[in-house]
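Only one protein chain is missing from this complex, and each of the others stays in its spot.
And then chain A:
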Amino acid sequence: MRIKVYYLVLCLIFWNISAFSQEQKMSGSEINAFKQSVNAVSKKIKTLSTDFVQYKHMDFLSKDIETSGKMYFKEPGLLSWQYKKPYNYAIIFKNGKILINDEGKKSSVDIGNSKVFAKLNKLIVGSVSGDMFDDNEFVISYFKTKDNNVTKFIPKDKTLKKYIKQIELTFSKEDATVTQVKLLESAEDYTRIVLKNKTVNGKIEDSIFNN
């Protein structure tokens, strides 16, 4: 009888584990097909605008910290990240500068030739457009779930690695675009950004990238 109970408990535990780990590793051919489809889509992206909701998770909090707003990207490397709720805060990456507008208070930081910032900029743009498959920069692993493809990037650069342990991009299987960006500082501490209402190649005025 006792053995039966143990068996039942074991079954329940393993059932739970398998229920939580829905991610499956992609095969080599699946990886190639997936990369091709993402590259084809991201190559066509000249502009991108999307709503986003950001969830900052820390284990000791009872609830994630939620902020939201709008993101604009325009080739070759203009990026505007605008928080609208619960406060107004915009950060623009433009020509080697970071422009900040904090509730109307404006400032700018020259990032000049900083390699780390260049990488960070590339990483942010790449994570939104999906163009991040650089094996020189990251150790990349590929997974699939029922509706999505998930890629995990571990930075090779030591400085970058200090700030971000891992980046997880979730791609919709439907259109091969990024639907979620997860930046992990540790297992207990991560930022999850959900992208929705995306518009690809719509007209975006240059003034969006002025402070």
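The definition used in the following text is that a residue touches a chain if its C-beta (ideal position, glycine included) is under 8 Å from a C-beta of that chain, and two chains touch if they have at least 3 such contacts; residues count from 1.
What we mean here is this: contacts and distances are computed from a predicted model.
Visitor: What protein name does the UniProt record of the undisplayed chain give, "Succinate dehydrogenase / fumarate reductase flavoprotein subunit", "Anti-sigma factor antagonist", "Sugar ABC transporter permease" or "Lipoprotein"?
Guide: "Lipoprotein"
Visitor: From the listed residues A:Ser62, A:Asn136 or A:Ser207, report the one that touches the chain absent from this view.
Guide: A:Ser62
Visitor: Using the document's definition of touch, tell me which of A:Val41, A:Leu78 or A:Leu120 contacts the absent chain.
Guide: Of these options, the touching residue for the absent chain is A:Leu120.
Visitor: Which listed residue, A:Tyr83, A:Phe171 or A:Phe209, touches the chain dropped from view?
Guide: In the complete complex, the chain left out is touched by residue A:Tyr83.
Visitor: Considering the whole complex rather than only what is displayed, give the residues of chain A touching the chain that is not shown.
Guide: With respect to the unshown chain, the touching residues of chain A are 54, 56, 58, 60-63, 65-67, 81, 83, 86-87, 89, 91, 93, 98, 100, 102, 105, 107, 109, 111, 114, 117, 120, 162-164, 183, 185, 189-191.
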